[in-house]
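All protein chains but one are shown in place.
And now, chain A:
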Amino acid sequence: MSIFELFSRNKEERSANVAKERLQVIVAHERRARNAPSYLPAMQNEILAVIRKYVEIDNDQLQVDLNDDGNCSVLEVNVNLPK
């Protein structure tokens, strides 16, 4: 790292770290989606429509995951409502 870079560094996080964090989230999500039943996207869409009857939310404020922990599956629905 040169003295020129020293000053511009650290203000913004190193982009490789950002890349790794984004990848961990994307990959974990896609691995779950891969094993999920095919009705999940449609169901997610309907849940979104129901919520939107009452509050306006963005696609990424709803998280629907099906987690398999051995003897039963857990459907996890997370909704982030705007303040």
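The rule is simple: a residue touches a chain if its C-beta (ideal position, glycine included) is under 8 Å from a C-beta of that chain, and two chains touch if they have at least 3 such contacts; residues count from 1.
Note that contacts and distances are computed from a predicted model.
Engineer: Among "Spermidine/putrescine import ATP-binding protein PotA", "Ferredoxin", "Septum site-determining protein MinD" or "protein-glutamate methylesterase", find the name that the UniProt record gives to the complex chain excluded from display.
Structural biologist: "Septum site-determining protein MinD"
Engineer: Give the residue, chosen from A:Q24, A:N45 or A:S73, that touches the chain omitted from the document.
Structural biologist: A:Q24
Engineer: For the chain that got dropped from the picture, name the residues of chain A it touches.
Structural biologist: 1-5, 14-17, 19-20, 22-24, 26-27, 30-31, 34
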